[in-house]
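Removed from the display is one protein chain of the complex; every other protein chain stays in position.
For clarity, chains are labelled A and B in written order, and residue numbers in each chain start from 1.
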Amino acid sequence: MTDTGEDMRSYARPQTLDEAIGLLAQGQHRILAGGTDLYPSAGMQLDGDVLDLTAIPALSGVTHGAGLRIGACTTWTAIAEADLPPALRCLQQAARQVGGRQVQNAGTIGGNLCNASPAADGVPPLLALDAVVELSGPGGTRQVPLTHFLTGPRQTLRATDEVLTAVILPDAALYGQSSFEKLGARAYLVISIAMVAARIQVTNGQITKAAIAVGACSGVAQRLPAAEAALTGAPVAEAAARVRAADVATALSPIDDVRASASYRIVAATELVRRAVTGALA
Amino acid sequence: MQISLDINGSLRDVYLDPRTTLLDALRSHLGLTGTKKGCDHGQCGACTVLLDGRRVNACLTLACMAQGAKVTTIEGLGSSDALSPLQAQFLNHDGFQCGFCTPGQICSATAMLEELAAGWPSHASTDLEGPFPLSHAEIAERMSGNLCRCAAYSNIVDAIQNAAKDGDAK
Partner (left out) sequence: MSLGKSLPHDAAPLHVTGQARYVDDIPLPATALHLAFGLSTIAHGEVTALDLSAVRAAPGVVAVYGPEDFDPVPDCSPSAHDEPMISTGEVLYLGMPLFLVAADSHLAARKAARLAKVSYTEKPALLTVDDALAANSRFEDGPVIWAKGDAARAIATAPHVVEGQFELGGQEHFYLEGQVAACLPLEGGDLLVHASTQHPTEIQHKVAHALHLPMSAVRVEVRRMGGGFGGKESQGNALAIACAVVAARTGRPAKMRYDRDDDMMITGKRHDLRLLYRAGFDDRGQLTGVAFTHLFRCGWAQDLSLPVADRAMLHADNCYHLPHIRIESHRLKTHTQSATAFRGFGGPQGMVGIERVMDHVAHALGRDPLEVRRANFYAPAEPVASAGGASPPGPPEDISEQAIGAGPVPPSPDETVDLTSRGAVEGQPERGVAPASPGAQTTPFFMPVEDFIGHELVARLVETSDYAARRAAIADWNAASPILKRGIALTPVKFGISFTLTHLNQAGALVHVYQDGSIHLNHGGTEMGQGLFQKVAQVAAGVFGVDPYAIKITATDTAKVPNTSATAASSGSDLNGMAARAACLTLRDRMAAFIAGKHQVKADAVRFEGGRVRVAGESYGFDQVAAWAYLARVSLSSTGFYATPKLQWDRKAGKGRPFLYFAYGAAVTEVVIDTLTGENRILRADLLHDTGNSLNPALDIGQIEGAYVQGAGWLTTEELVWDGKGRLTTHAPSTYKLPACSDRPDVFNVALWGRPNREDSVGRSKAVGEPPFMLGISAFYALSDAVAACGPGYPALDAPATPERVLAAVQRVQAHV
């Protein structure tokens, strides 16, 4: 019943960011920012020292300043419950669809990004919100657009001695309205076959800006520049009709996997884009 | 490492590998086997416990991370002599068949009723401002993190609805 005979590793739960960065500089750590993604994938291979970031007050919460700053250890529940502008509705909708409530209470936005699953629920809304991530390490702090940060399935630009400290949404991205759509074989608690976030700005009945991102259809979630261009300038009433499968497909390289075939994903994603756009305009 | 956990109102000291999950700590080190291991992947909800009143999957939580929080397990919600309102309603409405998911369902529903009392919206709420009538759809969404393979869902929903009514009546 006991785990005797195993080498005991250390567990650190620093209260400050400096302390955390100092520990990272001393050697390899598995970073815990809620643990909901890490533990299932690492499972019993959770070897090595563990660095738990969830006790650092500065990493939690949403603050307004130049843009909007979401601490990396802000839980999905906290995001869903926060009072945020309508442009962030897609992010709040996604927050309520990350697993069950148990997972939303523990899982964090930073953990979701660093884990870099192709089907991470948080990514499409953040792409549609032009998110920038803030990384802190021994050499200081740097900001990287989310589109660059995610380099591939389970791969990011985070250096091993860096901590993702915050997600920053620039002022310009806080306008308009947004919507999130997720498709799965079951209404809740699924890793998605396809999901879409759309943020739309409208002036005088015409779309002036469209930001659309699709997840689970490619190794990394993608913005859809062609679809966005087709929507820009469109009258609101014509928006859904402007969404074409070809514009969706060009940006994606959908994967055939256990959850769905590539051709189905394109069809489904196109329809979800229409619905997300319509939802954002509602 | 030596850690100290506040479980069901009493402080328990336990020595374990820091990578031990709260679930394994409860079941293998503290003799609290009411919390069940269903999938170990945070997907089935059988291991749901409350941390400071909020529901989490004990299989996704390291025991170390629970230090400083109040941990409540099914054993802490009530006993055969003094059932909690939800426990009583699960019994009255046959809210289970094989019973393996039941402790997790009851812990999860306990937190859910607290969430409702606090007025938090859910994905299924049509109106993000509330108030939230406790419809079957609302319960289904809020309880989506707890699977029941016997599919005793009708009775589970009935039990929760009735417990909520009892709570309102008080």
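Odds and ends about this structure:
We take it that a contact is a pair of C-beta atoms (placed from the backbone, for glycine too) under 8 Å apart; a residue touches a chain by one contact, two chains touch by 3 or more.
If you're wondering where the values come from, they're calculated on a predicted model, not measured in any experiment.
Among the chains on display, the ones the left-out chain touches in the entire complex are A, B.
Only one residue in the set A:Leu53, A:Leu183 or A:Ala276 touches the chain that does not appear here, and it is A:Leu183. Although one chain is not shown, part of subunit B still touches it, namely residues 24, 27-28, 31-41, 43-44, 46, 73-75, 77-80, 83, 87-88, 90-92, 94-103, 106, 136-137, 139-141, 143-144, 146-157.
Residues of subunit A in touch with the missing chain: 1-7, 40, 44-45, 183-191, 193, 257-261, 264, 267-268, 271-272.
As a convention for this text, only the chains that are shown with their structure count from here on.
Look at where the CA atoms of subunit A average out and do the same for subunit B: the two points lie 27 Å apart.
Residues of subunit A that touch subunit B in their complex: 1-3, 6, 8-11, 13, 32, 35-36, 39-40, 43, 46-47, 50, 52, 54, 77, 80-81, 93, 96-97, 99-103, 105-106, 187-189. Residue ranges of subunit B in contact with subunit A, taken from their complex: 1, 16-21, 28-29, 40-43, 45, 48, 51, 54-57, 59-62, 64-65, 67, 108, 111-112, 115, 120-123, 140-147.
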